[in-house]
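Every protein chain of the complex appears in place save one, which is left out.
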Amino acid sequence: MSAALTLAPPVSRRLKSLAAILILLALWEVAARLFVPGVNPIIPPPSVLVTYVARHAGLLLISVQPTIVAAISGFCIGASISIVLAVIFVRFPTVEAALANSVVLLHALPMLAIIPLLVIWFGIGYTPKIIIAALATFFPVLNGALRGLRSSERSTLELMHILDAHWLQTLTKVKIPFALPYIFAGLKIAAPQAVLGATVAEWIGSRSGLGSQILIALLNYDVPLLWACMVACALLAATGFCLILLIEYLVIGRRSEPLREED
Amino acid sequence: MAMAEIGAPAAASRSGAYRFALRWGSPIFVLLIILAWQAATTLWQIPIYILPKPTDLVTGFVRNAGMLSRGWGITVLEASAGFIIGNVVSIAVAFLVTWSPTARAGIMPLALAIKSVPMVAITPLITLMVGFGHSTVVTVAAVVCFFPTLVNVSRGLKAAPRSQVELFRILDANPWQLFWKLRLPYALPYLFTALRITAPAAIGGTMLAEYVASNAGLGYLIQDSYTQFRFVLVWQVVIVATLTTLAAYLTVAHFERRLLARHRK
């Protein structure tokens, strides 16, 4: 199949989706103005939200910044640890066998519940947020990296054996390149999770950031602020996702057409 | 929480040490941590508010048993209700989306847009719309379950290979036969993937909602015990919540293994 043929449907589908979103926004505007009147409606029309965001851009930027910092730091830390751990697991299966269930147990820890403990240990500030964002990143990336590091074709590994390659050579020249699409799949799941983790942590463990702004808005019944925070939160998550997508394209985009056709 | 990869290494090394590690690694590891924890807290006399001794947690369990079990019961009820409602609605929408391209064009972009909004941001809004209390908590748990199931099931309903669909067409099968004998068996693994994700997520979502929008349940208990500086109770809630999440995951995984035994070689 030629590139043009495979590209054609998604573009038209994307246009349709865009049209659908625009129609929905229009419906929302009309419905909100007709059915949810009042000074401070629970569902404000999009136009009100846009003007609100424009007016309070400064405040929003100030609240978004700490969340971004925490999410990015946590994301980088969590992703690095999980990739290193995945390499260790794949190199030493016995270590994985011994720790596997404990890692799953760690995964079952409810984020919300450990935030207070982190605040007790590290105080209000960046540390609890970063740890939570790192934890949220850790599992999707570990899962992707493990799957990816095991995805190398068996005969390719046998070829490396015949060439008497050192395991580090096999790792860097075969296993990691084969694992990259899987690692990026994990990173794409993890990026919005890191934003979510940092924001939840700000509910409890911070006086700054989007999370605490959301709580303030809720307590003050400031509906437009709440909506603005929600949109900001969604945008942050989406931006993180797109950033990883871009990096993925730059790193492995040229590998093959067939590989990228799915998804 | 698709942890399928962890603990599933390639068939390579199945040595005695490996099998021993797989069987006993985690119990030993957890035991060692508890022992080290007890030893450290005793030896360095760490204050209870920084790190309570494991023995403190156990003895405290008896004292807090009533509060914990009440909170646990409410959380499990709310999470189960949300889990069932969210998944049932989501499966219905998945069918709609699979059979009607118009519905697909209208619903999927919206679903994906909402899906990208983190729950922390949606929960307060749902609180405003639904009001303080159980119904908000159940709604949040249902919303948490909705999207993973929608994405997975709508993918699963299209998972049957084209050649087999054509075989059914040649055999002149009616739509019901096509569904029961072909589409459903292919969709089941996708459904279970979704359930494995949503069962623990429902509990997380429930606690999140209880934290802001309820005065009962484990999520509320976290907020309450933390603001009252009852740190032993915080720890106990952490333990109860972790074990509950784990149990939810393992239950679904168990059913999956039993129902899908035939799918695997």
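Going in written order, the chains are labelled A and B, and every chain counts its residues from 1.
Quick note on the criterion: contacts are C-beta pairs under 8 Å (C-beta built on N, C-alpha and C of every residue); 3 or more make two chains touch, one makes a residue touch a chain.
Assume contacts and distances are computed from a predicted model.
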The complex's invisible chain, by UniProt name, from "Probable chemoreceptor glutamine deamidase CheD", "Fe-S cluster assembly protein SufD", "NitT/TauT family transport system ATP-binding protein" or "ABC-2 family transporter protein": "NitT/TauT family transport system ATP-binding protein"
Which displayed chains the hidden chain touches across the whole complex: A
Among A:Ile115, A:Met160, A:Ile204 or A:Ala232, the residue in touch with the chain that has been omitted: A:Met160
Among A:Val104, A:Val174 or A:Leu187, the residue in touch with the chain that has been omitted: A:Val174
Chain not shown, touching residues in chain A: 153, 155-156, 158-165, 169, 173-174, 177, 252, 254-259
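Heads up, the rule we're going with is that only the chains that are shown with their structure count from here on.
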Chain A-chain B separation of Cα centroids, rounded to whole Å: 18
Interfacial residue positions of chain B with respect to chain A in the complex: 1-7, 9-10, 12-13, 15, 17-19, 21-22, 25-26, 28-30, 49-50, 105-106, 108-110, 113, 116-122, 124-125, 127-129, 200, 203-204, 207-208, 211-212, 218-219, 222, 226, 231, 234-235, 237-238, 241-243, 245-246, 249
Parts of chain A lying in touch with chain B, wherever the complex brings them together: 16-18, 20-21, 24, 42-43, 89-90, 93-105, 107-114, 116-117, 120-121, 139, 142-143, 146-147, 150, 192, 195-196, 199-200, 203-204, 211, 214-215, 217-218, 221, 223, 226-227, 229-230, 233-234, 237-238, 241
